[in-house]
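Every protein chain except one is present and positioned as in the full complex.
Coming up: chain A.
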Amino acid sequence: MKCIHGVYSLGMSISHTLLGLLEAGPSHGYDLKRAFDNHFGHDRPLHYGQVYSTMSRLLKNGLVEVEGTESGGGPERKRYAITDAGITDVGDWLSRAEKPEPYLQSVLYTKVVLALLTGRDAAALLDVQRSEHLRLMRELTRRKMGGDLADQLICDHALFHLEADLRWLELTAARLDRLASEVRS
């Protein structure tokens, strides 16, 4: 699962992922890290530092709040809860199609798991992504039909990669029930 970290190093989806995990119920930073590693970390667990810096950013943006602090003070003692704005933010992220690009499946996998964990419509999320992929594939197909051999070969390369993503989307859609029972267990 190296590619997951390739994408997470962009920083963008880690906050959405932690926020989504928090939707299941208030949690300490340490438990959030454990939930993340359990679902998405695999051979490369998250650093505590990343959790705490992310939580303080989410706090500042009003997407989480501190529900309680145990004696001792430090950040690891805080119990975080998601706010209504945070729930909306997770929902927006899950329903928004990702820009088609290599290694996308790790972000999509994360979204599917979070949708299942938070009781949202994972099939709809995959449908939205399929549309976005097909939109780009149509554009490339048009360019290819009007282009010379070089255009055709360049577009074909992209088309075959997008097709691979789409096959993954279809296979995942067909296995949602099984994935749902696995992530919830």
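In this section, contacts are C-beta pairs under 8 Å (C-beta built on N, C-alpha and C of every residue); 3 or more make two chains touch, one makes a residue touch a chain; residues count from 1.
One rule holds for everything that comes next: contacts and distances are computed from a predicted model.
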Name the chain not shown, per its UniProt record: "Octaheme c-type cytochrome, tetrathionate reductase family", "Fe-S cluster assembly protein SufD", "ABC transporter ATP-binding protein" or "sn-glycerol-3-phosphate transport system permease protein UgpA"? "ABC transporter ATP-binding protein"
Thinking of the whole complex, not just what is shown, which of A:R57, A:R138 or A:H157 touches the missing chain? A:R138
Quick one: which of A:I82, A:L117 or A:L162 touches the chain that's been left out? A:L162
Touching the absent chain when the full complex is considered, from A:V66, A:A81, A:A97 or A:V183: A:A97
Interface with the unshown chain - residue positions in chain A: 97, 123-124, 127-128, 130-135, 137-138, 140-141, 145, 159-160, 162-163, 166-167, 170, 173-174
